[in-house]
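With one protein chain removed, the remaining protein chains of the complex are shown where they sit.
Chain nomenclature is as follows: A, B and C, assigned in order of appearance, with residue numbering initiated at 1 for each chain independently.
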């Protein structure tokens, strides 16, 4: 079980801010593929992952990062703070 | 006749903040030579002109600048504002 | 070092004075404030979403790095989220150092990293709808200089 969070337009496309997901995906990319296969709204949100960022347990990382031991995954567009 | 002003340690060495001088020196450098020949305190103040700055009518310039038409000459060390 | 993530408005001048007063020994204090700007005359308000938990950690990490790298006497970051009105401050950073070069560099570094590495997302509300602000390539490029 892993907590998956979505922010900004990723959240809007998927329709929920977060959800608990049962997965055995070894990497972020594998999780994304699982989600895209589930429902159209995920396919729409993850259509172009080069436009997205991912954080594992609140640290920015890459889509090929391992999910081993990870409790929280977050997907979001490039940040626009400041 | 020209107004000559001195600031910071140049003023302290020469002993006055400004004075009116009768001169026909064509350039700043010539004026400096005249002053140095006058008295020891000028010689002390102008000993190393590379450590000094000069302004003509309140604009920074060089020691080889012409004094033609100039009303006010100022000598001072490098600025330390800010 | 002080990091605050909040919905409330803040008084940039009062923050600057408090920060300066607390940093004895610093000859140079630099501040940056970001203001909600109505570029095309149609902005009604701005919404800032953030990632609670990660936001504070990311800013603290960036700020610690700035303090160490430029030997700052102190640093301050305040960043708002929620609904912000035109003309009000979005965020500010302040840096204090013995010399101005370090205070300036650290403030610019903080801004470049906050822009692209702290989890905030801006949405602009105009009469014609709501739009997420797109990240600018220049902001990502700006990180390369550090």
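Everything below uses one rule, namely that a residue touches a chain if its C-beta (ideal position, glycine included) is under 8 Å from a C-beta of that chain, and two chains touch if they have at least 3 such contacts.
Everything numeric here is computed off the predicted structure, so don't read it as measured data.
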item	value
Shown chains that the omitted chain touches within the full complex	B, C
Touch residues of subunit B, complete complex, unshown partner	5, 7-9, 11, 55, 58-60, 74, 76-82
Residues of subunit C (touch criterion as defined above) contacting the omitted chain	11-17, 20, 24-39, 87, 89, 98, 100-101, 103-104, 107-108, 111, 138, 142
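Just so it is clear, only the chains that are shown with their structure count from here on.
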item	value
Centre distance in Å when subunit A and subunit B are each reduced to the mean of their C-alpha atoms	71
Whole-Å separation of chain centres (CA-atom averages), subunit B against subunit C	48
